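Take a look at the structure set out below.
Shown here: the complex without one of its protein chains, the others still in place.
For chain A:
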Amino acid sequence: MTKKQATKRKVKDAKPTKEQESVSEQSEQEEDEDLLQAVKDPGEDSTDDEGIDQEYQSDSSEDLEFESDEEGNYLGVKENNAEESEEDGEEEEDEEGDSSEEESEDNAETAKSEEKPSGSKAVQEPKKLIGEITPRDPSKPEYADSDTSDEEDIRNTVGNIPMHWYDEYKHIGYDWDAKKIVKPPKGDQIDDFLRKIEDPNFWRTVKDPQTGQEVLLTDEDIALIKRVNSARIPNPEHNEYEPWIEWFTSEVERMPIKNVPDHKRSFLPSVSEKKKVSRMVHALKMGWMKTTEEVERAKQQKRGPKFYMLWETDTGREHMRRIHDPVSAPKRDLPGHAESYNPPPEYLFDEKETKQWLKLKDEPHKRKLHFMPQKFKSLREVPAYSRYLRERFLRCLDLYLCPRAKRVKLNIDAEYLIPKLPSPRDLQPFPTVESLVYRGHTDLVRSVSVEPKGEYIVSGSDDKTVKIWEIATGRCIRTIETDDVVRCVAWCPNAKLSIIAVATGSRLLLVNPKVGDKLIIKKTDDLLAEAPSQDVIENERIKTAVQWSTAEAAEQEKGVRVVITHFKPIRQVTWHGRGDYLATVMPEGANRSALIHQLSKRRSQIPFSKSKGLIQCVLFHPVKPCFFVATQHNIRIYDLVKQELIKKLLTNSKWISGMSIHPKGDNLLVSTYDKKMLWFDLDLSTKPYQTMRLHRNAVRSVAFHLRYPLFASGSDDQAVIVSHGMVYNDLLQNPLIVPLKKLQTHEKRDEFGVLDVNWHPVQPWIFSTGADCTIRLYT
């Protein structure tokens, strides 16, 4: 305590009123008790209460004083008493020091009120505010409107919070319109004092802690407060001493309901309990044992704020303390009835099952059960598990061989990996049904080719004939017999010429089919009739490989016009788009296996001096002067003008069977005997853009449609598969490939199915030739 305070107290005490003295004398006896009370209920000592108390105190109303005297436990007085007693104690100190200072009691009071702000503020209200004070109408019952606390007239909306939070602000809270409730201006002490002198009602003016306004207490209020203070029932109308109604008899009945005399232990205190209690008391004293509250508190402290597991699940892998990332043993199924030592009889193997079980000795994984159910009379008779050691050993082996490197397992839905392809329905038209079968050949049909106008087709067969068919009716218009197996036929793509190139044995026949425009037929005949004069002396190497000759009369009759005799059997013949050049392939020709013939000059060239492998097929680029040569494994693209290799495509397959180029010339389709189809985007890379494994057997032939975004493949599994192959002009967009339809109507003959496929030049129709001697049209 500072000296100043001490002196203040002394000043206060220096002029005690007589009444107070008497009170102090009285209260001195009760000091202990009161102190105890004060310490016991520190919570009660809220500022509000104190404020009120102080008012009473400062009012020094005699009535109140008397009241407190009578009851002795009136809080305000009690505190006052306590203070006084304290001050009594201090008096001695004061006596020691000087005590001459005498000031007015009021000064001291004001100083005190400053210390206790909220309580005493009411006192300091300036006068002008008093007008606002609205005393409650005493005639009206307090809860006439409503008696529920919910509908209490709350002017300040800040709620039940310590009001000192607003100490530093100019406002005290907010009203219902969310406007600030301004604190009434603080008057100084002199104002306060003047009010106290002037206002007769000053003592009964209290401050509403919510609004900061002053409220004038009515007589009823004061009476109520007095009654409460004196620990009487607040309602004066209440009669404490109502006449007693005896609901239950107090007389002892003569005949009790139960006549068993009370047991002795019911009136003797239990020794064991006593012991227990004394033990517990001892434990409490020694601090071994804690009371429930202590335990509770300790728990609360220990628990701290509560957190919940958010991400980890209970099914996650458990962690082992020492072993990082353990390999847990595979989870086994829970044992069933068959595993029981005493299984129900239906689980036991009968003879047949036993035999079956024993038979699968070599492949135990095929057994239905990995053990034979056995029956024992009791658990005692169950022998030790005979395979225990072995299984432990195997587990150890497993662990030993288990890869320690952690493999990241991707959890991807298989559906997700399938690219989003358009529905085939949206990609119409494409061939869907077999429409016509062209029958007439007697051996497998190797090759088919369509007239550029799309009215006729030509087919070459192993029965040594070439047949020309009318597409629309399936009528065989002409049959041309040759001397050898017809390996390949190709209709000249130039519509102004009427020529079919027929590769039969080692001869290449240029045949005029004599169908279509008569004028063109005649012109073609004229063109092929006379050989142009040879101005260039031919190389010996070429001469030994190829001889040109005009067909003889017998063959002329059949339509054959020119014969180009090669030195080895021809496997393939293909035209250049203009119809002047054609290329032939003789797989056995070593370094002369590919030849290019020029029709107009009747000249042949051998483009390659070295053999890079067994040439399978060749192809002219539709636009550029490029030449595609497929050996067994790779495809080389040569520039025919510069005579150099442009690119080598790596197919990564064992044996190429055929290829077809997209009419725009940027995409190449390759079929292989190892069941694959490869789509090369020539601008993209030398590796396949896409590998399609649609067929179940060797793919023999592929073909692009000239107009529609379609391609087809024929395979030894007798199927023709039609696919959508859209190539976009936008170089950044990859080709779209959608398999559309599997057409499987060819019959199987000696492992062969479909040998060749070819598109109609205009319609979305496809022709396929098969080993079953037929050509089929799908529309």
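As a working rule, a contact is a pair of C-beta atoms (placed from the backbone, for glycine too) under 8 Å apart; a residue touches a chain by one contact, two chains touch by 3 or more; residues count from 1.
Throughout what follows, contacts and distances are computed from a predicted model.
Missing chain, UniProt protein name: "Ribosome biogenesis protein WDR12 homolog", from among "DNA replication complex GINS protein PSF2", "tRNA methyltransferase, has a role in tRNA modification", "Pyruvate dehydrogenase E1 component subunit alpha" or "Ribosome biogenesis protein WDR12 homolog". Summary of contacts with the chain left out: across A:Met372, A:Leu519 or A:Val623, the touching residue is A:Leu519. Touch with the chain that is not drawn comes from one residue among A:Gln428, A:Thr442 or A:Gln643, which is A:Gln428. When you scan A:Asn342, A:Ser611, A:Thr686 or A:Gln763 for touch with the missing chain, the hit is A:Gln763.
Not every partner is drawn; the one left out touches chain A at residues 428-429, 432-433, 435-436, 453-455, 472-475, 516-519, 762-763, 765, 779.
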